[in-house]
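Of the protein chains in this complex, all but one are displayed in their positions.
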Amino acid sequence: MPGGATTAAADPIILEAIGKRYETASGAVQAVDSVSLTVRAEEFVTLLGPSGCGKSTVLGMIAGLVRPDAGRVLVAGTPCAGPNPEQVALVFQDGGLFPWRTALDNVTFGLELRGVPAAKRREIALGLLEPMGLRGFERKYPRELSGGMRQRVAIARALALDTPILLMDEPFGALDEQTRLLMGEWLVGIRRRARKAVVFVTHSLQEAIALSDRIVVMTARPGRIKDVLDVTLPFPRDLNAPEVTELRAKLWEQVREESLKAMGTIS
Amino acid sequence: MTVLAWRLGILVGFFAVWEAVAAPLNPLFYIRPSSLPGALLGMWRVPDLPPLGEHVWLTLQEIAGAYVLAVAAGLWLGFLLGLRRTVGRIYEPLLAALYAVPSVVWYPSLMLFFGLGSASKIAFGVLLGFFPIVLSVLAGIRQVPATLVTVAQSMGARPFTVFRKVMLPAMASTMVGGLRAGLALSVVGVLVGEILGSRAGIGYVINYAYGLMMTREYAVLALLAAAAVLALDTAGALVEARVKRWAG
Partner (left out) sequence: MGRLAVLACQAASLAALVLAWHVAVRTGLADPLFVPAPDAVATVLATTAREALPRLGDTLLKALCGYALAVGLGVAGGLLLGSRRLVHAVAMPYVVAAYGVPKILVLPWIALILGLGTSTAVLTATLFAVFPILLMVAAGVRDVDPTLVTAAVSMGATRGQVSRKVLLPAVLPSVLAGMRVGIVFAMLGVLLAEMFAGTRGMGFLMQRMAMAFKASELFAATLIVSILSIVVVLSLEHLNQRLSRWR
């Protein structure tokens, strides 16, 4: 770029007072209300909150799969008008792996859509699967893999498109406790090499603290931002350190209040 | 609203096309829908047609007989194969093999054995009707959540009580579907039996009209029979919906 002044590269994600209503059989429901947030490049932001607080809806709006009723979503500086596979990749809670495709073919799916030639696709996919410890499992079908493995394949599939933004919707939610903890540790290792802006949705305070640069606490429905906490601790984080304990207590106080509200209002 | 409009449109369009295509052609072969209401009114006065009332009554009796026997046989076999695991393991594959045979191959043998009277129709109706019932009982037993049975047993319920108060209600939705299908098939069995070879019944009259080239009368009878079957199945669907609502 000519000239010395650096144009501020647009922040990958800017949410301007977005909102979403759903029409249900029992009347209109405001899922998300007036959420504003900016996610900077290579920043790991967690959306934390009780069930039904609209976290997944917010993610859907960033991904271009859900149209906001209010406000706008800017991805890489431009308003979001639909799915944006160049900019945004998603990981779903139960993986969303195609059961009729092998692990390898699942990872190469997005590349296939782009028309990347077969040899190149294979190379990229194997390059992603190997550091995930899935070498030797490329030809297995999802049915033959454990839950943790399936999620890793799902993440590899998302990484294959090399997008600047990664959205993860409770990716470890369906796993048992031990696997969850291990996956969290593994993800910490991955994130530094991945160099992406990540928006991570979870219930788990543990995960939020272990992984994030910033934690956004959301209220019960209608989902608004209750608080934003910066986490400046170095990685990998010792979850028994006093700062962590203090942070967890502060988070819990916030989240507990909203969780109780959510439990009372869940219809 | 648009859905209803489209549906109506399809129905009207269908009859319009049928009428348009059949109009210039031989009315004997290509039955025109517009000629049918006239045939319906005139039917009772046609001397060649046997009196409908008795035939309808006979067919209804045959259907009732076939269905009752189909239900009895189907439930008995279904529970036998489903509850007694070893018996099930041995005989279920044989039943599945039987299911792979097009049912109509049995009919000539049934006609030979039972003759052209009602018995062969009832037998064929039973043969067709009992299959969905057996299958639905087996499926029903399989889908009873094991935890429900365990809960009941842990509360001290004896086997028969578990069966009556846990398994049956849990199976109700699946079974009622099979009972409904069984009724539909029993009806088909009786009708097919009558059309392929009989001396009485609705199928016989249809065949009779057809044989005398009274094509409009045949069409009216066929449409009425179709409407009756649909009405019966709709009634079955309502019962099924009721049971499903209750069974949860």
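Going by the order they are written in, the chains are A and B; count residues from 1 in each one.
Everything that follows uses one rule, which is that contacts are C-beta pairs under 8 Å (C-beta built on N, C-alpha and C of every residue); 3 or more make two chains touch, one makes a residue touch a chain.
Note that the structure is predicted; figures quoted are calculated from it, not measured.
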Full-complex contact with the absent chain, from B:Leu94, B:Val151 or B:Leu238: B:Leu94
Options B:Phe15, B:Trp57, B:Phe113 or B:Trp246, residue touching the unrepresented chain: B:Phe113
Touching residue (missing chain; options B:Leu49, B:Leu148 or B:Val229): B:Val229
Where the unshown chain meets chain A, residue by residue: 63-65, 83, 85-86, 88-90, 92, 94, 96, 98-101, 109-110, 112-114, 141-143, 161
Footprint left on chain B by the chain that the document does not show: 2-3, 6-7, 10, 29-31, 86, 89-91, 93-94, 97, 99-109, 111-113, 184, 187-188, 191-192, 195-197, 206-207, 210, 215, 218-219, 222, 225-226, 229-230, 233
